[in-house]
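What follows is a set of notes on a single structure, which appears directly below.
All protein chains but one are shown at their positions in the complex.
On to chain A.
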């Protein structure tokens, strides 16, 4: 667990994962609390836990669980889209406590099916190659799923652009018609004015 960042104790931090459907996402995290007296992050704080909440693109909550200071969570996406993974500690202390912050180590992996190490350690060389090739095939499936999802998004993008284009065209036509009709009305009213004043 390598990358880490700091948040306030009661703060909620969310990260976004834009993934295709039927994709497995596995996350590892570790959380440490800042100790004011030792001026360092405690290796493990008893009673400290993390609420992990995963929201699907439709707003439905896929996962909402309280884990300990160190844990692994995973979920499989049903819909394709932006899934939001949120972390919030279960600390009940008020944020007023000065200098109190949390260090969160995070490692999230998408679409990977981990190699079964025990199968690889087996002396049977044939199984070894099988396992590697199956892993490779799963990775290629993931690439294909991502590409399909990309096609869907590009279609949505194109529809949005074409809608914008036709909106602009419609507005331009309406504006031209309005200008022309105002012009005609002005000419007419000026003519009537001059006629009534017996100037023409």
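Simple rule for what comes next: a contact is a pair of C-beta atoms (placed from the backbone, for glycine too) under 8 Å apart; a residue touches a chain by one contact, two chains touch by 3 or more; residues count from 1.
Methods note: contacts and distances are computed from a predicted model.
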Handout entry: "Transmembrane emp24 domain-containing protein 7", "Calcineurin B homologous protein 3", "Distal membrane-arm assembly complex protein 2" or "Vacuolar protein sorting-associated protein 51 homolog" - which is the UniProt name of the missing chain
Key = "Transmembrane emp24 domain-containing protein 7"
Practice task
Touching the absent chain in the whole complex: find that residue among A:18, A:40 or A:60.
Solution key: A:18
Practice task
Over the whole complex, note the residues of chain A touching the chain we left out.
Solution key: 2-6, 13-18, 106-108, 115, 117, 120-121, 125-126, 128-130, 132-134, 136-137, 139-140, 143, 146-147, 150, 153-154, 156-157, 160-161, 163-164, 167
